[in-house]
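Moving on to chain A:
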Amino acid sequence: MPSEPAGTTGARRILPIAAVLAVGVLALAGCTSGDAEPTTDASRTTLVYASGDAEPTCLDPHVGGNYPQALAATQFLESLVSRDEDGEIIPWLATGWEVSEDGLTWDLTLRDDVAFTDGTPFDAEAVKANIEHLQDPATGSSTGYLAAAKITEVEVVDDAHARFHLSAPDSALLESLSQPWLAIESPVGLSRGTDENCLAPIGTGPFAVQSWTPQDRIVFTRNDDYSSPPADAGHEGPAYLETIEWRFIPDPATRYAALEAGQVDVIDNAQPDAISRAGEASGIVELDAPRPGASNRIEFNGSKAPFDDERVREAFVRAVDPDAGIQALFFDTAERSYSPLSSVEPTSVGDADLFTVDPDEADALLDEAGWTDRDDDGVRTKGGVRLTAVFPISTNQSTAAEQSLFEQFAASAGEVGFDVQLQPLDLSSWYGALAAHEYDLVSAPYTKVGPDVLRIVYHSDSMTPAPSGYFANLAQVDDPEIDALLDEASASQDADARAAAYADVQERLLETYRLLPLYDQQNHFLLTADLEGVRAMPTVSTPTFLDARFTS
Partner candidate 1 sequence: MSLRVQDLAVSFGGVEAVAGVSFDLAAGQCVALVGESGSGKSVTARALLGLAGADARVSAAALELDGAPLPAAGAPAWRRIRGARIGLVLQDALGALDPLRPVGREIGDGLRLHARASGSERAGRVHDALLRAGIENPVLRARQRSGELSGGLRQRALIAAAIALDPPYLVADEPTTALDAGIGRQVLAELGRLKAAGTGILLISHDLDAVAGLADHVLVLAGGRVVESGPTTQLLAAPEAPETRALLAANPAGRPRGTRLSIEDRPPRHGRATREPPIEPARGVGGPPVLELRDVGVVHRTPDGPFSALDGASLELRRGETLGVVGASGSGKTTLARVAIGLDAPTSGQVRRFGKPGGSGPGALRAARGRIGLVGQDAGGGFDPRWSVERTLADALAAEPGGRRRTRTARRRAVAALLDAVGLSGSLAGRAPASLSGGQRQRVAIARALAAGPELLVLDEPVSALDLTVQARVLDLLDDLQRERGLGYLLISHDLDVVAHASDRIAVVEAGRIVEQGDAARVLAAPEHPATRRLLGARRPLGGAARAQTDPVS
Partner candidate 2 sequence: MLWAVATIVFVGIRLVPGDPALAILGGPGSQASAEALAAVRAEYGLDQPVLVQYGAFLGRLVTGDFGESYVLRRPVADVIGAQIGATLALAAASLVVAWAIAIGLALVSTGRSRWARSIGGGIETVAAALPQFWLASILVIVFATGLGWLPAVADGTPAGVVLPVLTLAIPVAGFLAQIMRESMLDALAAPFSLAARSRGESETGLRLRHALRHAAVPGVELSAWAFGYLVSGAVVVETMFAMPGLGRTLLQAVTLRDVPLVTAVVLVVALAYLVVTFLADVAATLIDPRRRDAETGDRPAPTPRAEVAA
């Protein structure tokens, strides 16, 4: 799904765990056994969360499907499966699964001891109702709809068994089902109609929506009957906290100030300067949880000049220095990425050697490509046409640090003769520019669990625009061999074959310079040090407070 407002930096961890969840790991270690209790402050039972993202217009993540919805839904909705830190799919509401030889039938075994907070039992009927809800045009789903595109029917075998019939093999089905946008809601709740369900969807999660005052806050209260944590959760049974208050503070400075002052306990979208400040302050800790799916990258519009020429693309890559920029602008909170995929994807592949900085080489490449003349401003021309690169920037998604980075790139590219025209636009206008093909460079994040995102972003099918005018293949990659590899990977049930195919695709993309990887999609959270037990779900990296409690 295309990401909404960015939070930002990426870190490419070599070790899977690294120090990503410093606090979380400690907490897990402390709580996994379930009996050793650190000194908890039992009097504090309310957690205040302040999000920098836009307030959702509907709490049901089936409708639309963006990251702010995922953040909130993680508290009260659950999916059929989850993912652990190694990238393996683990049971959640579904305990087991089997796929047929031809890949067109999936049998899921469901838990039979779970109920929604309205009393409705969780069963195969519920699963069927949810998938149908996603696929119903009236719901207006985009992310979930796309992910469930190949499901033709959900058959109710019995209460604890659901059979998915697909139109074509989909190796990413479980990964898709692990996302909050395909979470399972109470069918009775769904039947109330979209307008009412949007206000307070009913799920099976550790908390439930008690109230939502738009522009003020959402209040979640504990589900005392909670019994369905994913396999890698910290403990069984209900959450420790009683209430979560979910607020929206769009301005980064006041958001951080509120955390410092103790008015809120957790904030997201922490900016590099806040993170480095928090590092010095005691009392605040960081949770770094890069988002899955594609990395944060710049893509070249390969369907038209000048970037239809691979030499020009490479020249741009040689001319700019992301490492230096990232170091300066992100205060070491982001690590350089050389892969199209996020570092949390085990199948991600990258090659730093491809991206060495060499302005002289850039000049040579441009000369070779025929851009030998220069006009009065020093911009290269060929046949009277300037070497212009239009770069629309979405101000909703690109943070201030990122925009500064792009400005640096524009300057560096200018030195070898590019005329990079940065265009900061609001979201709607940005989409409009993209739909109209008015771009040469673009940075468009895409969050999805699993390497299947490569198919969505780089398969030639994705060049066809949806009725809304939107298309995901912004790099305009139209390569039959890449298409074949992606199709093969999508159909294959063999994990190794899949990985190899995706690796091949990534190498081809990198070697032909279809993109310039920068860093993981940044997703930093800052928490008060009084809080323990917070971890980011390894699915879409949203924080879960199931195990969270205050220490004194």
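How were these candidates chosen? In short, all candidates are chains of the complex that A comes from, given by their letters.
The rule we apply is simple: contacts are C-beta pairs under 8 Å (C-beta built on N, C-alpha and C of every residue); 3 or more make two chains touch, one makes a residue touch a chain; residues count from 1.
In this text, all values refer to a predicted model and were calculated from it rather than measured experimentally.
Here chain A touches just one chain among 1 or 2 in this complex, the one numbered 2.
By the touch criterion given at the top, residues 1-2, 50, 54-55, 57-58, 63-64, 66, 137, 140, 142, 145-146, 194-195, 198, 213-216, 247-251, 253-255, 257-258, 260-261, 263-264, 396, 426-432, 466-470 of chain A touch candidate 2 in their complex.
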